[in-house]
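Here the complex is missing a single protein chain, while all its other protein chains stay put.
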Amino acid sequence: MKLELRGITKRFGQVTANDSIDLVIEPGEIHALLGENGAGKSTLMNVLYGLYTADEGVIELDGIVQKFSGPGDAMAAGIGMVHQHFMLIPVFTVAENVALGHEPTKALGVIDLAKAKQQVREISERFGFNVDPDALIADLPVGVQQRVEIIKALSRDAKVLVLDEPTAVLTPQETDELMEIMKQLAATGTSIVFITHKLREVKAVADKITVIRLGKVVGTAKPDASTSELASLMVGREVILTIDKKPAAPGKAVLEVSHVSVLDDRSQRMVNDVSFEVKAGEILALAGVQGNGQTELAEYLLGLRKSIDPEAKTTINGIDISTASVREVLESGVGFIPEDRKTDGLVSEFTIAENLMLNSSFKSRFTRGLSINFGARKKIADELVEQFDVRTPSSETLASKLSGGNQQKVVVARELSRDVSLLIASQPTRGVDVGSIEFIHEQIIAERDAGKAVVLISTELDEVLALADRIAVMYRGKIVGIVGPETSREDLGKLMAGVTA
Amino acid sequence: MSMNIQTEEKVGFKAPIVMSSLGLLVLVLLGFLGREGMVAFEISRRTDVVQLPAIDVDSSTLGIFSGIVMIAISGFALWRSMQNKRTPIWVLTVYGAVGITVLLGWLAAGATVPVTFIAGTALVLAVPIILGAMGGVMSERVGITNIAIEGQLLSGAFMAAVVSSITGSFTLGIIAAMVTAALMSMVLATFSIVFLAQQIIVGVVLNVLVIGITNFLYQQWLTEDGENVNFPGTLEIIKIPVLSDIPVIGPILFENRITVFLALVIVPVLWFILFKTRLGLRARAVGEHPLAADTVGVNVARTRFWWVTIGGAIAGLGGAALTIGNAGAFGREMSGGFGFIALAVVILGRWHPISAALAALLFGFSIILRVWANQVSPGIPTDFITMVPYLVTIIAVVGFVGKSIPPKALAVPYTKG
Partner (left out) sequence: MSDVKKNEESMAQAVKEILSGGLTRTVLSVLLGFLVGALFMIGSNKEFIEALGYLFSRPSDALGAAVQVVSEGYGALFRGAIYNADADTFEKAIRPLTETLRLGAPLIAAGLGIGLTFRVGLFNIGGTGQLIFGMIFATFVATRLELPFVLHTIVALIAGIVGAALLGAMVGFLKARTGAHEVILTIMLNYIALYFFTFLMRNPALLQETRATGNPKADPAAETALLPKLIGDNYSLHWGLIFALLAVVVFWWLMERSTIGFRLRMVGFNPDAARAAGINVEKTYILAMALSAGFVGVAAANQSLGVAVGVTPSAHANIGFDAITVALLGGSSGPGILLAGLLFGAFKAGAPSMQVIGVSPEVLGIVQGAIVLFIAAPPLIRAIFRLPAVQNSNALGAIRKRLFSRGGAK
């Protein structure tokens, strides 16, 4: 089936997320939609899928104009979508999830579960998915959950399959398997729209590439285009993949972690007997595919989670913080940039100034007795806004009114303006525009050069390679290797897949 | 292929601890320190076709025996916890039944316990709570918190009494009760779905409004013209042939008013719809992950709206059960907190229709026990017996179901994007 989008425009308030986008997808083609985070790829696909209604433009299938008032219409027309955040119900079984919305029924609307399971088994066998229809989604690993999503789309006879950032949560090995599946599907005539910001994957699998930036199509390319060519299309200028930095001059150990094991909310052991140390004046990167225990380890270091192993010991500058509360950890000189600033880093209903005193509300430069020292707060906030280049009308503006990059700068300003000896930066540039990324990277290196220990947790290999002095790779809760910054991408990729030499 | 993730989940020991302490309390207070005298458990009524002899036991012996049984059940729960498994619901039901029996025996030391009367009345009293709870289950399963059950019961009670009185037709009265409560639910649903208002607040406010309106109309209208507008009488008691002649359960279950029968039918039907049919699967999906449901073409807003509305209609029927199903007239604020109890019952029953109905029965028993205790042994401080079900709810919410997992999207408004 041939899919054609013409002049799609979608606005949210004053922001134009999609600006008259044209896109043609031929039958059996794998079409990569390449662009940075926030470029408007997901919005475009949600328009295609009927979740949003476009303000302008038309969608055509085999030359017939479509009007989708909801995902149901899009599905009926043969469009299937695998969302970045899986649309699966954790407490339902695989068969129930696949059946939901087009359930096979017997009399009285009773669900014919046998039929639903049979359908899952058939598709699963056809593509070698190996999925048990009776398994609960909550018990399945993400890679299998993704296959359930694909089964869901195929069971509805999808002729066009949209995959939104499908590799973000996968190991390199699972990624390879997914690419095989994509090729196989394309061979049977299914068109595939592959949304990603990862250049290597695009080159490996796509037949055609469309690059989107700031809501507009900025170019198309063939997969044999060079990486730097694609990258510069994507970000609008030549990307500097490496940052100038002096070699590290490590001092004494600041953070020492030994034998730490941590459970997540579902009581699964996400960190398994991890030990490492970070010295003053160096950046240790914790690399790895998302979901291999980095989040839980960071939360442990902050004191949000406790180790289940009584042997575990963690010290900062020699002081034991194994059983310390978050407040004690913060006050012992730890700066923390959380992975998800919207949930953990900021109170979006608070002003910038209020957010800057978020973790200094007990007894600090912001307080006077039990009262807030409003004068001092205003002064400090104005200074930090200036120093960290936060683009805002005033320090009394609500944090929710700022762009992602400026919000992140507020978090960085707060943490770096405190007197810390250890900085833990978790995904410090996720969802941040290119300009802000550079600024934040420079700040992190400046901290290192000022003799502070830095733990950088990042799933972006480029970021890790640009900043790290040492790289610890996490796989399934363990550190499978600590290597130098000169290690090749290939070797790091193997480590991230759990292959140890 | 699938990753072998180590699971180290804990079921927790709160439930066994609470259960064994209660058992111990029974053993000591109602057993060793129990009251002297024999109790006759009268399981047949004098009018019954089949007459069974009364069972005579010694009150304190029953206390000791029941205490031991309850501790034994707690032991079983402890063993399940150690194996990291939950205690099945029927075991908890047996535990509760033993607890009620021993309390009856203690109260009636030296007297008789009319089993069918107490159980039958408990059921009749529980019906408004059961139906209110079914309304609650229906709306919470699709993700809308329903604090307004109280108001729905009250408006149902009012309409059933007034419309039945004026038209002389109970059928019309019941329909009016259900429609009114359903309309209230539509307000709750619209505010929650369209205006994205705080659901708990809207619920509380609707209660205030209904209490205000019924109080006003009661004072301005029903008290002045009571004979014409608030004198409906009660529904006729229907005896189901053959079944009602079964000893014990016959008179309890099969000799009742239509409101009770409806409740007995609605509970299993709701269970069936919720867990076996397409409608139920979609409803639960909407309550757990509305966006996922939306992406497969389930209309979230419409599903929520109709489940909440029909839930309201069922709660309205519960209101009718208060007036034309029991009391025979409307009284000021006569729902007296039943709606809030229904809310507790929903949580106590873990959003499961059958468990919730059983929990509602517990409250039914406590109400009749209070009344009956005053007659059979006047010295007992009834304020404390009145407190029991509320305490049980707190203990249960804290101990038994503290970890119970409500529908994921409960109280979360759904907006796209």
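First chain written, first letter: the chains are A and B, and each begins at residue 1.
To be clear about the criterion, contacts are C-beta pairs under 8 Å (C-beta built on N, C-alpha and C of every residue); 3 or more make two chains touch, one makes a residue touch a chain.
Computed from a prediction, not measured in an experiment: that's the story for all the values here.
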What chains on display are touched by the one that is not shown?
A, B
Just to verify: which one of A:Q84, A:S348 or A:S403 makes contact with the chain not shown?
A:S348
So one chain is hidden, and I want to know which residue out of A:L302, A:I380, A:L402 or A:M474 touches that hidden chain in the complete assembly.
A:L302
One chain isn't shown here. Among A:Q184, A:S226, A:S275 or A:S325, which residue touches it?
A:S325
Which residue numbers on chain A touch the omitted chain?
302, 304, 325-331, 336, 338, 343-350, 354, 357-359, 361-362, 367, 370-372, 393, 396-397, 401
Missing-chain contacts on chain B, rising order, are 14, 147, 191, 194-198, 200-202, 204-206, 208-213, 215-221, 337, 340, 343-344, 347, 381, 383-384, 386-387, 390-391, 393-394, 397-399, 402-403
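Basically, only the chains that are shown with their structure count from here on.
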Whole-angstrom distance, CA centroid of chain A to CA centroid of chain B, is 45
Residue ranges of chain B touching chain A (in the complex, touch as defined):
1-3, 5-10, 276-279, 281-282, 284-285, 288-289, 291-299, 408, 416-417
Which part of chain A faces chain B closely enough to touch in the complex?
12, 46, 49, 51-52, 70-73, 75-76, 81, 83, 86-92, 96, 99-103, 105, 108-111, 130, 140-141, 143-144, 152, 263, 266-269, 308, 476
